[in-house]
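Shown here: the complex without one of its protein chains, the others still in place.
Here the chain labels run A, B and C in written order, and each chain numbers its own residues starting at 1.
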Amino acid sequence: MMGINRRDFLTALGVAGGGSALAFGPQVGLKVFQTLWGEDWVEVPTGLETRINSICQQCPGGCGITVRLVGDRAVKIDGNPFYPINRGGLCPKGQSGLQSLYDPDRIRGPLKRVGERGAGKWESISWDDAIKTVITKLQEIREKKETHTIAIMAGETRGLMQALLERFLLAFGSPNYIRVSDDLAAGPLDAFYLMQGLKEGLVYDLEQANYILSFGCDLLQSFWSPVQVLRAFGYIRRERGSRARVIQIEPRQSITATKADEWIPINPGTEGALALGIAHLMIREGLHDENFIWNNAFGFEDWIDDSRISHQGFKGLVLKEYSPGIVSSITGVPVDVIIRLAREFATTKPAVAIGLRGDVPSQMAVHALNALVGSIDSPGGVLVARDIPVPELPPIEPDEISQKGAQMPHIAQPAKEKYLLADYLPHTFLERASTGEPYKLEALFLYQTNPIFSSFNPEGVAGALDKIPFIVSFSSFMDESSQQADLILPDHTYLERWQDDPVYNLKGYPIIGLRRPVVSPLYDTRHTGDVIIQLARGLGGSLAQAFPGKDFPETLQYYFQKLFEQGRGDLVGQEFEEAWSKLLARGGWRSPSYQTAEEFWQRLQEKGGWWEPIYYYGEGERVFKTPSQRFEFYSQILKERVGVLAEERLKAIGVQVRGDKLFLPHWEAVKPPESNEEQYPFILNIYQPLVFAGLINASQPFLQGITSPAPLERWDCWIEINPELAKKLGISYGDQVWVESPRGKLSFRAKLVEGAMPEVVNIPLGVGHKALGRWAKNIGKNPLLIVEGHLEPLTGRPLINTTRVKIYRA
Amino acid sequence: MVIDPKVIEAERELVAKIDQDEILFKPILSTGKGFYLVAAALLTIVVLAAYAYLAQFRYGLGVTGLNTPTYWGVYITNFVFFIGISHAGTLISAILRIARAEWRRSITRSAEVITVLVLFFGAGNIIIDLGRPDRLLNVIYYGRFQSPLLWDVVSITTYLTASSIYLYLPLIPDIALLRDRVKGIRHWFYKVLALGWRGTERQIHWLEIAIAIMAILVIPIAVSVHTVVSYVFAMTIQPMWHSAIFGPYFVVGAIFSGIAAIIIAMAIIRRVYHLEDYLRPVHFDYLGVLLLVMCCLWFYFTSCEYLTVFYGAEPVHLAVFYSKITGHYAPYFYAMLATCFVIPFAILANGKTRNVTGCVIASIAVTIGMWLERFTIVVPTLVNPRLPYERGIYMPSWVEWFIFAGCFAFFTLLYMLFTKLFPIVSIWEIREGREKSLAEVEERLRTYLPFKEEVSSKK
Amino acid sequence: MVRWGMVIDLDKCTACQACVVACQVENNVPPADPTIDAQYRAIHWLRLLEYREGEYPHVRTRLIPRPCMHCDKPPCVKVCPVGATNIGSEGIVDQIYGRCIGCRYCTTACPYTVKYMNWYRPRWPEEMKKAFNPDVTIRPKGVVEKCTFCSHRLIKARERVRAEARELGPGDYIPACVETCPSNAMYFGDLENPNGTVFQLARSHRAFKLLEDLGTEPKVIYLSEGE
Partner (left out) sequence: MGIVKIVVGLMTIIAILSSLAGAEDYRLPSNPVEGSRIFINKGCIKCHAIKDEGGTIGPDLGKVSIGGTLLDMAGVMWNHAPYMEGVMKQEKIIWPVLLGEEMASLIAYLYFVNYFDEPGDPAVGQALFVSKGCIKCHSINGSGGKIGPGLDKFKQNASPIVITQAMWNHGPQMSAKMSQLAIQPPQFQGKEIIDLLAYIKTQAKGRIAGGTAYMLPGNPQEGRNIFVEKGCIKCHAVRAEGGTTGPDLGKRATELYRSVNQVAGIMWNHGSTMWAKMKEKGIEVPKFSGKEMADLIAYLYFIRYFDKPGDPIKGPRLFSDRWCIKCHSIKGEGGKVGPDLAKVKGISSPVDLAAMMWNHVPIIYKETVKQQIPWPQFQKGEMADILGYLEATQEKPK
């Protein structure tokens, strides 16, 4: 407690200079002077100073925050020193969080569209009316027995909120929960699935690694949980005994490449080939971890299956096809560098290779390197995060209509036998749904997502939204997609609401943060969880019974009560407590810092979260969920999925490779079919600066102000060109340059950077909004408008760095 | 040969008029339409400038083109420039007085007026440049003598006082003359200012002593003023500011621009008030020679400065250097070189072109050039900071241009008003020259050289 | 006597600029907008400098966070005509906004260009004024402002320590930038305390200062990148 602060602002205003004006008499003089001088006074926040712990939501990273309040005003956000994700640190996004709370362009109450869609004409309505409108609409749909024609699109959300949304759909009778997550930030999750059989939980134990080989993963800028990586980076550099080496392989000299020990420029899209080249050398020189491969891997050597057919193994393939010479010619990386990398990577243990979620074979190639050095489920390698406990909600009993509706095919389901590895395609479903394939949507709810901005086809998505008769947005801000909505039911910002935030950290253990309101809602907004529950209650029947609490906070308390009953973990604490918990857990002990559920709930609010800081190595069953219960170089999961496909189908989905090679890590050029290399000689490389990774923070001026460390690159978007190339094209610094792809052209300000490859031009992603308030609207351009958006043949995931462009002076 | 007595009468009248220096009183006693037109035009500019300043006062210095790191621009350039011009007067007139250069008699007044008036604009530009002009008095309340800016405050105040006195002293006899000629309010006005001047021996004696003291006093003050002005820059560690020759360099530049200013002023007065008889080509010729000398000196200092920087080749200094030689400020730099050296040198070095027109052209060039010189000293250094910041290009805004123009207009207006109140050529000194100096010069010359009489008398 | 100093380990620094934003939030530095930024008038008491060397592919880029150096021999203090810029007994170079006359002599004299002018009255939308830190005055137009090592925190720390009847210890007073640094690359403390981290790091073989040859004796010490 700090006591009361009472400090006047601007009292030291220069009255002295008003002397001449005083000639007219003090009062009049002062008035004249002030009018001329144009100064004003600022109200001072006063009141008791307090601190409240909560969880940041400026990105999905899940950092713990401590908000400093003076009276009822939040004045500063800092990291919560007890919170294991960030330990008191906070990234610039977290720091600028108050600008989201106090954004002058926030939506201040429920809005109903009047006039044309997208015309921006709104009418304020009461919450009761708004909810009634939605209920009426939903009842209509229900009466038509078409409950499956509603869908919820949700962005980065997890935990109870996701559970409630899914539960609402299920109880209502729709399978269409569509989670849109920021794929750029994830690691090679598809490879993780194909080779280890797990869909989530991929973490890199950076803190214990000695050699980090990053294949285009812009760790320091666009990782899903930035502070964790930044913390780990500081730690491995200087805090622990030995200093880890970081190698960044990337076409652009990103901040990560700048801060790495070495930057290795590489032709875009060939990272997988380099990984295979490194694997080739490691195997040829016998540097791979034979022990791991013998005990824990499948498909390394050639093998014979049950039906006596012999198959090629990883070793054979790599030795045959990826000699350094070939790899060098594909990647543009000199042979000696490849040799050096292979030797360093194999001998500086623990080493870890980190990739991107690009094309599947490349992902597999990178992930295979981890197995080659035995860095799977070992300190300093790839860990498999322990499950985050999911407290159960009471079962629901949907009625007949709902049951029928929920059994309908998912609306975003890919067309049959296309995109084998995709359950649903959040990025393209809207475009398909607008054609009535598989069925038309009657209502769409948007929660924490802005598909018009973040999709590759803004016009297409906008057009698709146009065809949906009823759109409800829960956004707190007037973003592009909310502009197209019929009804906006604004949510609180993250500093005004209750929420849980389950997340795992880089050490692979589960954490559940408690986000709680630090200020009471500034405007007439409402928690979307409350709205969902109100809708359910309004609709009645089985829906009303589906929710255990009367509102979201009550449900949350119920949820944590269940967590308490599970008898796991403890409240978050200092590093010592982590070690102490581990020490106890090693002997099978646990000593929580609370006894009763009330105490748990109380202290949870004080501390900010719950954790179970335990990770065990060697739990083979948990780490390898593949058919062979081992790490699979030869992915049997993929084989099973592909197996049903005939030759022509493979051709149709664009997979060129056949036979065993298809199931092994390999490299194939991802060549967009319509690209003409002569006409469009450069590759467009889109990257995400830290402040806009996640694409939700463009409306915060502090972040716009630091988009780039370099001059003239703030409040704007730019194109990075190699100076030599620029000279050839007659472009100089600051010129406006047209960037033209087959899809269209945009002009950007030219920045000449030595750290750009001559054949690659780089553009940051994050600005270029057409809405979202005064600090985002019409600032910069969105390069996604000219991206061709090719889809990965197996996952249907868009590949953003395959577009070819030409550039010329505007 | 018989001469028409009418002609003789006319001639006699003319002589009497010349003796009475009627033409010098004319501007004061009668004012034409042209004056009002010009004054109105200038006043318009001044009002616009005042408006511009009011905008700046209200909204802050943001209305200028200044930025980070170009914190100083036109105003500081003006400040240095006007202070430089001020050397015109006092210094030239004082030196000429002390040197007893007789040709000075008709030009001292116009020079001294420039000094006094222009100093207001020099100091004024500093105040205009302040972010908080309302706190100006803090300089007195909290003044810290270690700041070169405070040295400036002191030396400029001193200089302003000294040069005002130095202007006023030789003005007293002329005011007395005017007092005796006019009636009404103006009589009363001149009576107050004349301080009871009767032209007695004693008064003349003391006046001459006072003028002599002031003339001597004003020279070191003038030199110090501009040295101190240069110290504002030289005392920092910024590249191409932190230079030991800045003191003399600035003084030379100041005298240089000062002479140019006098020549222009003289030319205008001569034309407007038809003073061809008083301000003769010979004056221009002499001043032209002086200007030529200063021009060479200026060039010498400039080359010293730039050559040492170039040869020393310190990267930070070179960055500034090249921004002037080949970079964004090259146009300014070469314009300065042309107007400060090439044009005046070409005109003045040649006796044939060193006529009135030639001198005026050269002077105008020098005036422009010296402003550019100050600009290229102030701005490029700031635009090229040591650390890798963005190089903001400084472009003065309309406010700055208006205030700049306003300063010139206001200065001209005040100068015009002065000519309407006081004789712009010192009448009594002209008369004194006519009455006493011929003999005195002859006497002086005798002390320089051997003369026949002396030889004979010695024998 | 205490001498406050900062050590920035560039090997740990990740150029995330959290310090930059933390500084702005803590010190009520107004956010820029496209116009202000294009006019080079954005104020960042702490900002990132970018040095680029070499040609593709052998490019070396260095990113250096730059607060005020709080020089022991500050050129800005020397030139201030009214003593608005001054150096405290504990080495913090501070700015008295109420005294500054806005002559900008200090800004031009500073070789690090760390001082900023309020060209206009700082502008905030009404809503964002709620986030003002009550401990830091809002600057009026026309005065120069700068990094103060968050000296208001020192004042508060002193009050707190006095209330607890003890001496000021390490960690009691930390500027906002150091507090937030996610990679723990920034250290702050007493340069005279031989047991302090800052003292020891400042003497590391990797230590260097910006423009050391100017003799301004900065109290911000950098640790170079690499082994």
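Criterion: a contact is a pair of C-beta atoms (placed from the backbone, for glycine too) under 8 Å apart; a residue touches a chain by one contact, two chains touch by 3 or more.
Note that the coordinates shown come from a computational prediction; the quantities given were computed from them, not determined experimentally.
Every shown chain that the unseen chain touches in the whole complex is listed here: A, C.
Considering A:241, A:588, A:659 or A:730, the position touching the chain not shown turns out to be A:588 (whole complex). Checked against the full complex, the candidates A:580, A:601 or A:738 give a single residue touching the omitted chain, namely A:580. Screening A:566, A:676 or A:778 against the full complex identifies A:566 as the residue touching the chain left out. From the options A:241, A:286, A:618 or A:730, the residue with contact to the unseen chain in the full assembly is A:618.
One chain of the complex is left out; on subunit C, the residues touching it are 164, 166-170, 195.
One chain of the complex is left out; on subunit A, the residues touching it are 389, 566-568, 573-580, 583-591, 593, 616, 618-619.
To be clear about the criterion, only the chains that are shown with their structure count from here on.
If the chains shown are joined wherever they touch, the resulting network links each chain directly to all the rest.
When every chain is reduced to the mean of its C-alpha atoms, the one closest to the centre of the whole protein set is C. Look at where the CA atoms of subunit B average out and do the same for subunit C: the two points lie 45 Å apart. Subunit A and subunit B have Cα centroids lying 69 Å from one another.
In subunit B, the residues that touch at least two other chains are 59, 132-133, 135-136, 138, 389-390. In subunit A, the positions touching at least two other chains are 14, 38, 711-712.
Residues 59-62, 64, 66-72, 126, 129-133, 135-136, 138-139, 141-144, 146-150, 153, 232, 235-238, 382, 385-390, 392 of subunit B touch subunit C in their complex. In the complex of the two chains, the subunit B residues touching subunit A come out as 54, 57-59, 132-138, 389-391. Looking at the complex, you find that subunit C touches subunit A at residues 9, 11-18, 20-22, 24-26, 31-34, 37-38, 42, 44, 47-50, 52, 54-57, 59, 61-63, 97-98, 121, 125-135, 137-138, 140-141, 156, 160, 176, 179-185, 225-227.
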